[in-house]
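One chain of protein is taken out of this complex; the other chains stay put.
A, B, C, D and E are the chain letters, set down in written order, and residue numbers restart from 1 in every chain.
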Amino acid sequence: MYTVSVRDHLMVAHSFRGEVFGPAQRLHGATYVVDVEFRRAALDASGIVVDIGKAGDVLRTVLGELNFRNLDDDPAFTGQNTTTEFLARVIFDRVAGALGRGELGAGGADIESLKVTLHESHVAWAAYEGGIK
Amino acid sequence: MYTVSVRDHLMVAHSFRGEVFGPAQRLHGATYVVDVEFRRAALDASGIVVDIGKAGDVLRTVLGELNFRNLDDDPAFTGQNTTTEFLARVIFDRVAGALGRGELGAGGADIESLKVTLHESHVAWAAYEGGIK
Amino acid sequence: MYTVSVRDHLMVAHSFRGEVFGPAQRLHGATYVVDVEFRRAALDASGIVVDIGKAGDVLRTVLGELNFRNLDDDPAFTGQNTTTEFLARVIFDRVAGALGRGELGAGGADIESLKVTLHESHVAWAAYEGGIK
Amino acid sequence: MYTVSVRDHLMVAHSFRGEVFGPAQRLHGATYVVDVEFRRAALDASGIVVDIGKAGDVLRTVLGELNFRNLDDDPAFTGQNTTTEFLARVIFDRVAGALGRGELGAGGADIESLKVTLHESHVAWAAYEGGIK
Amino acid sequence: MYTVSVRDHLMVAHSFRGEVFGPAQRLHGATYVVDVEFRRAALDASGIVVDIGKAGDVLRTVLGELNFRNLDDDPAFTGQNTTTEFLARVIFDRVAGALGRGELGAGGADIESLKVTLHESHVAWAAYEGGIK
Partner (left out) sequence: MYTVSVRDHLMVAHSFRGEVFGPAQRLHGATYVVDVEFRRAALDASGIVVDIGKAGDVLRTVLGELNFRNLDDDPAFTGQNTTTEFLARVIFDRVAGALGRGELGAGGADIESLKVTLHESHVAWAAYEGGIK
């Protein structure tokens, strides 16, 4: 299995509902350093997993929909805690959607799975990984 | 698959038996920066993999049993080289035990597997991963 | 010159006023990974710059006053953009205050200067450094 | 599953053919920080995955065949773009070859799989992982 | 003193002349992860050291003049070894030039000094720092 990973970041406000969150029930915020790993079994004719320029552009576009916002105000997340692990899945689904729409180029069709990791600090991170249907 | 990871550290002395260890046969020591990754297939109703506060507490407790000690004097390790990979398994087993005793809360029962990584320097690390019975 | 540094972190929401901030004028948030460096010319009789346990406690207390909050609501910052560099100074002043009140122990009186660095992402950070009066 | 990882690095020049590479079609270069992960199901009698000294030596030898060179001039790569993901596979194959020749010692025969990761910058990396036949 | 730092990177080929360079006399290459630190004594009315968006743009422009090239072919460096420390100075001078031309905005005039650091691997880096005339 071959993988290529790109990194970017995101800065948001949000609050959580539920006693399990303690002081994070208050409105606060986070920088998420976001890694997306693209996986496929074989390289294409150019010797690559994915066009890394396009991969970075797709990630920037996906993060741009969330960046510099209060996620509590985003109708997409109504009634949902936007935890690190939940956001990993949101970004996974949106990058997978871009793959499905061909935004990573022809080679994107050969990507078999993705892993999205969000680093919320130097001591905590979360991820979602899964196959591309 | 969703994952959440937390990081803490541990500072111990020990020595190894066997020519393969070269100068590490002498009494020396290490800082281990320890990452524990908790894995489950779906998020709970709060949108989390695990209560990250409790996860950090469990890790601190497990490391506290080993921290600031000479592992050569710990009866749990008699006749055993406490290598980085061996210690990864020790910490895995102890965190899994805490999961089994419910110390990570109700959601802990849904954790399917763990990965424990010990970084011993900027150029070497080791890990143990496995399922939770 | 000897230095000792400790690291902790902080997760806040805020917004900025001024066109220079572009989309960061919206309510958003950040994780700040915070490093405090303590400096003195000579070690004390124990061979240390500062009691590192107390240093960590002081930093945790100072960050606890800000953590998991919307800084726009903190009266201490009315009319002020709580930029990374501004917050570095706030934390500098508060750690210096703790030093002045003896909260780092007797040796704290020999600390000559401090540097506080806030990492806001993998590609940007800010700092404030200065002498202790 | 137990793993042990070692890190070293490599500094090369090369150029790529294909419009997908944009300005990287020009002769340029890269530092690759290279991680090799050795994996096996159980530890040996000494409590290790692999002799970490020998592992480091093998990696240094493999990288030494490529280091401080223009890969465009290496006959092994004629007609091939030496992308990060391609080089991960080259290093995988060469480390696997050393395992097969017994250069990691007797325990090397129990290594089941390898993962080779090449970090090309703070925002991009690639890997190849697979079983040892 | 307040500082703000931004990070970007650069991928180049080059070779060095002189026996001190050993195998680096051959054509090879490097990724340089480049940090530029902007320093001033007081914050401006917005609470910032520099417009961080403009700072990133200036750095990208300066690196763009060097990126994905063989520095041996750049007439600006004829007869000069483009070592890491030398390139730190080149980037320092070019960022300082952009400051002098007002490309960092009005606040750029208050920047007193810069530090440019180039990381060439996980085990080596170099820097140049100096005042702005």
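Assume a residue touches a chain if its C-beta (ideal position, glycine included) is under 8 Å from a C-beta of that chain, and two chains touch if they have at least 3 such contacts.
Note that the structure is predicted; figures quoted are calculated from it, not measured.
> On chain C, where is the contact patch with the chain that was removed from view?
1-8, 43, 46-49, 51-53, 56, 105
> Considering the whole complex rather than only what is displayed, give the residues of chain B touching the chain that is not shown.
7, 9, 11-14, 23-24, 26-33, 67-70, 120-123
> So which bits of chain E touch the chain we can't see?
Counting over the whole complex, chain E touches the hidden chain at residues 16-18, 20-22, 80-86, 88-89, 122-130.
Criterion: only the chains that are shown with their structure count from here on.
> Please report the smallest number of touch steps linking chain A to chain E.
Each step joins two touching chains, and the minimum needed here is 2.
> Call it same or different for chain A and chain C: same when shared residue numbers make up over half of all numbers used at their interface.
same
> Can you tell me the C-alpha superposition angle of chain A onto chain D, nearest 5°?
That pair's rotation angle lands at 120 degrees.
> Between A-B and D-E, name the chain pair that shares the greater number of C-beta pairs in contact.
D-E
> Would you mind checking which chain's mean C-alpha position lies nearest the centre of all protein C-alpha atoms?
If one averages C-alpha positions chain by chain, the most central is A.
> Could you work out how far the Cα centre of chain B sits from that of chain C, in whole Å?
31
> Hey, how far is the Cα centre of chain B from the one of chain E, in Å?
Roughly 41 Å separates the two chain centres.
> Name the residues of chain E that each touch 2 or more other chains.
7, 122-123
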